[in-house]
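Down below is the structure, laid out as structure tokens.
Apart from one protein chain that is not included, each protein chain of the complex appears where it belongs.
By written order: A, B and C. Residues from 1 in each chain.
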């Protein structure tokens, strides 16, 4: 795309750093999960390979001016992209009292009210109707703001998705629906689960503005979304944005090994890592126009690794929630 | 349409009779509801104005060869079109033990297992997923048969509808979805409830074969469906058929008066009764080609009125369910 | 004091609070242009406008989701289910989301919303439209479940529900909606009176509807009225029943019934429909667990038949509890031992 020649270097250098930090943060999570002595239990869903989406889109929001977002359970990157401190996010994943949800939510339920992050949800499609409400509130208050909803291809087969999109379009609320199409819902490919595999086309059922883009190119993602969000703020209406992407790890840390046996080949994964890594693609663009240097790449990577370890250290040094927390926060 | 010149006279004479009988049957219901001394309580949803759909479509099924159908709560006509005896249908509406559901279901829950009528359901959209199962069973047994699902425009805003259509297309089951688009869901018009008012277009989300037809012309409905069902039996796949129609009475017998105050004009209703009455349209066609005569029209009408009164008499003469029925049929 | 119908008291509560608080709005099917399926919201659209009186498609999941998100964002939505039965398609949004959001995010959010609609048995609406499923919601921590029996509580609990910062399921009795004030006054003078103005009724405080000495009848919603009718019948036989209306299932006030049982030593617990795993089971269990040494006879539970609601009027009337069942149960407990 033409835009890529002249884009704001500082912005993208920052985005590049964020992507690398997110990647290393989650690799640290995975190692900790495998070591098994950091408090991580239950499910751990990693975003590796999809970083350009969270970073490019959340980076286009004015979180201090009322923009907000909501996600599903693959949610670490949303918080980090919004600038939430890595320590409390890691502490949440490890079930510590210093975690963003006091250790009560875990990996699937990260949130940051201050940053307008209304949380990660575990029921497929369950976060989508809530986005309608967030956007309705913005309309109610006549705010020039948008509500972004991140979800996966699997969510589109939940009835909740369809009731919601219809109502958003009827009420013309400023909801931006971001489909992270990584080709699979757990072990089920798009082909095996969607009668119409053109997921953007499915939304014609709601007459909603829509577009399909390459989710691996941070410049494409960010420049497109900047424009879309600006338009939404001028003329409030929902928008459906499909980001074509790929998940490098298993669905969850637990099926890391099983995936290549039952639903996709090692070759397919390697091919994607080689040609569709959003970090490598960004590096190439940024080297090209002189924003990055090889030395800087190494420096950023080392800083990211250090930051991830520091986050884990923060978590390791943190206490578990005190027993009296058990009965708190059920009612206000 | 060309077909109308040469169609089978006997078939259509029978269809005409069925439509008139259904119309008079329901007018008798309405009078009984208003008189209030026949056991009719709760809701009473009349099909008046939509008769060509049930008659033309169910008339195209081979109910003795495994075809079946399921409907929503506006369901009297489905049973009558399939040839269920009017007495037990009326008795059900009046809560009598001789009713098709032993008086336990009432107007919304008519059924006839022998005729392949899997019943009328009261939760909007709730019957739609069940149709997937009926059609899946036909596929499972390799039957050359179809399952017809009747529902209203309001059902398309229930998530259940969307999960179902996607799965039907994925599994290529022989389900025929018949949308009775009468323009309103209770007091809510299509324009106020569907972001995309072309309801057939909405189904492109499922890549399903689909068509929109005039639901007021019995010939159009029947000839189209004959073809569709034949094709479905040759190459099993679901089909979505939108029948454009109009409801002459209120949503339910209870809002007969309120309707013209809050959601549609008397003029609109009168216009429809004058120009879109499926019985009048059929009469015109049948007079044209000599199937009907004015005398025959009067005779059929009188027979229908008599049949309706006989059905009500059957019901009036029937006992209410015995007390011990209360605890029966919960479990088998 | 004004004598009102239950439906008018509900409407008054919503209207007054919407006038007081800009952040309150009503969303549901046919609530606006249609003036409400049962005309509860008659005139609301004209007074408050489209933004605050929101007509929706038949999309309960969307309605509840809209409410949750708007509540998290700081508004106070009232989500109307045309009938509470229609909350079942939205069950996931209610029990997996509205109920859990505050806890699973460590208290960062609150969800101040009301989910309400007419509920309960009768009127020949048959199996899918005639249920009292309040226990289904009351079992989930994070939700409050409120069941007004009288016009005064219909308004008073509505005000409190709207102002509460938690998701509240307001279970309204369809059977009570249209009952004329006179009919209520005949059952007990003052029963239809609704105090003027801003009179919220606190949650978690059972209401002693009638004092008595011989037996304690514990009920809620429509059954509390039936219990009063039973008490009238019993009084003729010189049996004086204390009638307690629980008012709210969560929070549940057991102190009031237990104190009463200390006095009467006998208890009858009444519930409209299905006994098995119903709300009356919890109440009966707590009475026996906590009031064991006060009881002179086993607790009697009066509930409806464990069957889907039949349509035929004669069967239907056998399917739910009524005043005569309550009278019989009271006599059993007095005959007990």
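In this section, a residue touches a chain if its C-beta (ideal position, glycine included) is under 8 Å from a C-beta of that chain, and two chains touch if they have at least 3 such contacts.
Since the structure is predicted, the reported quantities are computational estimates derived from the model, not experimental observations.
Student: Of the listed residues A:157, A:205 or A:245, which contacts the missing chain in the full complex?
Tutor: A:157
Student: Quick one: say which of A:77, A:111, A:124 or A:285 touches the chain that got left out.
Tutor: Final answer for the missing-chain contact: A:124.
Student: From the listed residues B:56, B:71 or B:103, report the one that touches the chain absent from this view.
Tutor: Counting the whole complex, the residue in contact with the absent chain is B:103.
Student: Please identify, in ascending order, the residues of subunit A that touch the omitted chain?
Tutor: Within subunit A, the residues that touch the unshown chain are 39, 41-43, 95-97, 101, 103-106, 108-109, 121-126, 154-155, 157-160, 185-188, 192-194, 262-263, 320-321, 323, 325-327, 330.
Student: Determine and list the subunit C residues touching the chain excluded from the picture.
Tutor: Its contact residues with the unshown chain are 85, 88-89, 91-92, 95-96, 99-100, 103-104, 126-128, 133, 135-136, 138-142, 249-250, 252, 274, 276-282, 284-286, 288-290, 292-293, 295, 297-301, 306-308, 310-311, 337.
Student: Since one chain isn't shown, list which residues of subunit B touch it in the complete complex.
Tutor: Subunit B touches the chain not shown through residues 68, 70, 99-105, 109, 111-113, 118-119, 121, 123, 126, 128-140, 147, 159-160, 163-164, 166-167, 170-171, 328-332.
The rule we apply is simple: only the chains that are shown with their structure count from here on.
Student: Give, as an integer number of Å, the spacing between the C-alpha centres of subunit C and subunit B.
Tutor: 37
Student: Per the centroid of Cα atoms for each chain, what is the distance between subunit A and subunit C, given in Å?
Tutor: 42
Student: If a residue has to touch 2 or more other chains to count, which residues of subunit B qualify?
Tutor: Correct list: 157-160, 192-194.
Student: Please output the residue numbers of subunit C that touch at least 2 other chains, ranges allowed.
Tutor: 56-57, 59-61, 89
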